[in-house]
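The complex appears here minus one protein chain, its other protein chains still in place.
Right, chain A next:
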Amino acid sequence: MSVTEEDLCHHMKVVVRVRPENTKEKASGFHKVLHVVDKHILVFDPKQEEISFFHGKKTMNRDITKRQNKDLKFVFDAVFDETSTQLEVFEHTTKPILHSFLNGYNCTVLAYGATGAGKTHTMLGSPADPGVMYLTMLDLYKSMDEIKEEKVCSTAVSYLEVSWQYAQKGVVVQGLTLHQPKSSEEILQLLDNGNRNRTQHPTDTNATSSRSHAVFQIYLRQQDKTASINQNVRIAKMTLIDLAGSERASATSAKGTRFIEGTNINRSLLALGNVINALADTKKKNQHIPYRNSKLTRLLKDSLGGNCQTIMIAAVSPSSVFYDDTYNTLKYANRLKSNVLNLDNHITQYVKICNEQKKEILMLKEKLKAYEEQKILCFIFVRFQEILNCLFQNREEIRQEYLKLEMLLKENELKSFYQQQCHKQIEMMCSEDKVEKATCKRDHRLAMLKTRRCYLEKKREEELKQFDENTNWLHRVQTEMGLLGQNGSIPKVHTWFIFRFIVLELNFLNSLLCKYLS
């Protein structure tokens, strides 16, 4: 069983602090069961690398040597090793959420762990080495000082002790006092009072101390200094909790043992509900687990949901003396990581929408394709038009040329006719020699005209050939367009073509007519 990183979450941060071994632990030869790998990972009960030379003769707890090392890897938002200072812990826990707090979000910092694992040290500390609560207040007052130009800030703090003994009848709050301190000194004084009150309790397995929690709450009220009618008031609550020891109560006391986290068997049938509760998988959404008196949850109810920023500091001891407690604390802390509301409960329907979107994209693509095709058609259309224009122009030119040639031929004919006539006149009126000369001249002329006519006729022939070729071209284009026209987009071009053709032919006929008439 190793734990992966996957469900580290945004709203709740879980950090672990390992306290140094104390002299007693060091002296009595207990080994360390925690190995801090880096700032996020720690290994519980790591595999022993060195093999003991004295097999089994080491002065360790019998059952520890007997069982295999668990070698469990845990990943947390932060892991503080034995050498970490109070300031470091503060920097990585409360400090980042102070900003949210000033923005009006509720914040909670909890210390959890077995008695003697360093919770109180972390939260309250000693006068010489003050803890998170103290440092938080210091920083808060500093921040308030910075914004005092814009906002009126006021704070109230309460320090209370919550007793678990009467959980059935609700949370009983013992000795609640609400103070409105004016300065940081005052608040520190207050904390110090509380600190002393707490430390008066003996912390070894004393029954009362392990059944109550110290809760320090800071209320912050901010008001804009602007003189508008709409006065924005922002109120936030920061809760710092030094939880009761998590070590299990004696097995025989039936009530109050519901908080057992280890593998220990619960003897009281009254706790059957816990077993059944644990069977239901909390990660599944589709079930209701009747609300049991998990007092911690009740206390933290509005701290764990919503937009509250919650930080849990799990305090553990590295010594094998606290093997079970440490293991339980780590397990609990690890479970807390995944115990947050999540939003993803609309997945099934989602496939539908994605499918629809896919369909839409396909449709769009098709449309685009059609559009592109149309563009190509247009292009073809234009191309055809160009070709046709060219052909028609060519045709007209040929025809013009033909007409010109026809005209020239006519002229030639007329000229030869005229020569003949002229010659006849000369024959009738002139002398022999003159006639002979004229005949010679006429023959020469006629020969010239004839060659010219031959040339023109040849030219005309060529034009006709070209014309035929042009007609062939036109027919070819027409069939090609007919082929394209089968998918429906060409008819327009086709009509245009025919129209154009007709116009051209008419023009031609017209001009021909004119020519003949003239």
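Just so it is clear, a contact is a pair of C-beta atoms (placed from the backbone, for glycine too) under 8 Å apart; a residue touches a chain by one contact, two chains touch by 3 or more; residues count from 1.
One rule holds in what follows: contacts and distances are computed from a predicted model.
Engineer: When one chain of this assembly is omitted, its UniProt record names it as which of these: "Prolactin receptor", "KIF-binding protein", "Cdc23 domain-containing protein" or "Proteasome subunit alpha type"?
Structural biologist: Not shown, but named in UniProt as "KIF-binding protein".
Engineer: Which candidate, A:358, A:383 or A:450, sits in contact with the chain we can't see?
Structural biologist: A:358
Engineer: Sort through A:278, A:430, A:454 or A:483 and give me the one touching the missing partner chain.
Structural biologist: The missing chain is touched by A:278.
Engineer: Which of A:37, A:72, A:144 or A:289 sits in contact with the chain that's absent?
Structural biologist: Checking each option in A:37, A:72, A:144 or A:289, the one touching the absent chain turns out to be A:289.
Engineer: Touching the hidden chain in the complete assembly: which of A:28, A:85, A:103 or A:425 does that?
Structural biologist: Among A:28, A:85, A:103 or A:425, only A:103 touches the chain that is not shown.
Engineer: Which chain A residues would touch the chain omitted from the figure, given the whole complex?
Structural biologist: These residues of chain A touch the chain that is not shown: 8-11, 63, 66-67, 103-106, 165, 168, 202, 205-208, 249-255, 262-267, 269-270, 272-273, 275-281, 284, 286-291, 301-302, 305-307, 324, 327, 340-346, 348-358, 360-361, 364-365, 367-368, 371.
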